[in-house]
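Quick one: the structure is below, and I'll ask about it shortly.
One chain of protein is taken out of this complex; the other chains stay put.
Presenting chain A:
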Amino acid sequence: MAACTVYSTQSLSTNCSISTPSKTQLSFHQKQVVFYTTSRRNSKRGSNSGRSYVITCAASDQQTVVIGLAADSGCGKSTFMRRLTSVFGGAAEPPKGGNPDSNTLISDTTTVICLDDYHSLDRTGRKEKGVTALDPRANDFDLMYEQVKAIKDGIAVQKPIYNHVTGLLDPPELIKPPKILVIEGLHPMFDSRVRDLLDFSIYLDISNEVKFAWKIQRDMAERGHSLESIKASIEARKPDFEAYIDPQKQYADAVIEVLPTQLIPDDNEGKILRVRLIQKEGVNFFSPVYLFDEGSTISWIPCGRKLTCSYPGIKFSYGPDTYYGNEVSVVEMDGQFDRLDELIYVESHLSNLSTKFYGEVTQQMLKHADFPGSNNGTGLFQTIVGLKIRDLYEQIVATRAETAVAAKA
């Protein structure tokens, strides 16, 4: 029995706040109808005063939607998170007044937690045992499962903080159930119990060539690093990466694959990218983006009479495929946007984007033009995935509201 039911199709932009028994704050969207009863929920939330009652809104009462994002370290998870939370509305920031080395990001709608916080071995511990952070033995999946499940059920948790600077586990921080919880890190889909809690999952699959190029870009300016050290680090981590991280992509609902371009023969600079958005078919509340005609196989070069592109141009393709035994739809973009009109032109030819208005993808891309990948498929597909997740969230909430209303009737 829920303490209150909010029904009306809820969009991410509404102001429905989580209240605690001690501080009741409410701000309702005008169309929302709220029923509440003083119910058992009180005891569950640890409030024992007979007078106090809880009015909980969307966030804690209608369950948190949980999204998993998997990728190796240094593969653009933070950029993706910034794009994602921007699409959901409002900037995500570290918790105010907390541990300055917290890995958590919080916005009005979304909380992003980093799964490194579930390391069971700190840096010294891993060194002594000779295991990497990629190794499941360095991670506490029981705690990860318990806490993600609790948040999904509307219960706040004290989550540990792994301090990336000191390599130690810091005192925990309180995580309250948000509307959307993103768990990002090395192993969101590794443990089957955690995986089953995910409403949607994404895997960022960066090819070896591109990973190398990105890490050179990231580390070459850093003192102490050289091409050799960057190469050595990638090579040393590779066996564990292939054993524990890479296999997770078979479970992902969407995979963003980042590869070197095919537009320039033998290009290995890693500047121009070919990016593939692999979308699983038959996922609840997720209908894949397509180009021109759903289910057909299409190759499209938008550059021509209507649109002029500079070298090496842009090439799209789309079609059905299978991926680890699953039916998928793949949209691929090779090349990069040099001008705004190219982006708008491409957006207008893609279907099922789940935008709220014409040009929303372009608007989002322009808003964050300074983020890496804003002129290529990484930025485009990350933005699209953000829109799809927003849509998924709204559908899940609407479905729950219908169920709740039906149950009451």
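As a working rule, a residue touches a chain if its C-beta (ideal position, glycine included) is under 8 Å from a C-beta of that chain, and two chains touch if they have at least 3 such contacts; residues count from 1.
The rule we apply is simple: contacts and distances are computed from a predicted model.
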Inset, instruction - Given the options "L antigen family member 3", "Mediator of RNA polymerase II transcription subunit 20", "CP12 domain-containing protein" or "Exosome complex component MTR3", say which is the protein name UniProt records for the missing chain. - result: "CP12 domain-containing protein"
Legend entry - Listed residues A:D108, A:E184 or A:D240, member touching the removed chain: A:D240
Inset, instruction - Would you mind spotting which of A:G130, A:P265, A:G304 or A:G325 touches the chain that isn't drawn? - result: A:G130
Legend entry - Contacts of chain A with the absent chain, listed as residue ranges: 73-74, 78, 96-97, 99-101, 123, 126-127, 129-134, 164-165, 167, 215, 218-219, 222-225, 229, 232-233, 235-237, 239-240
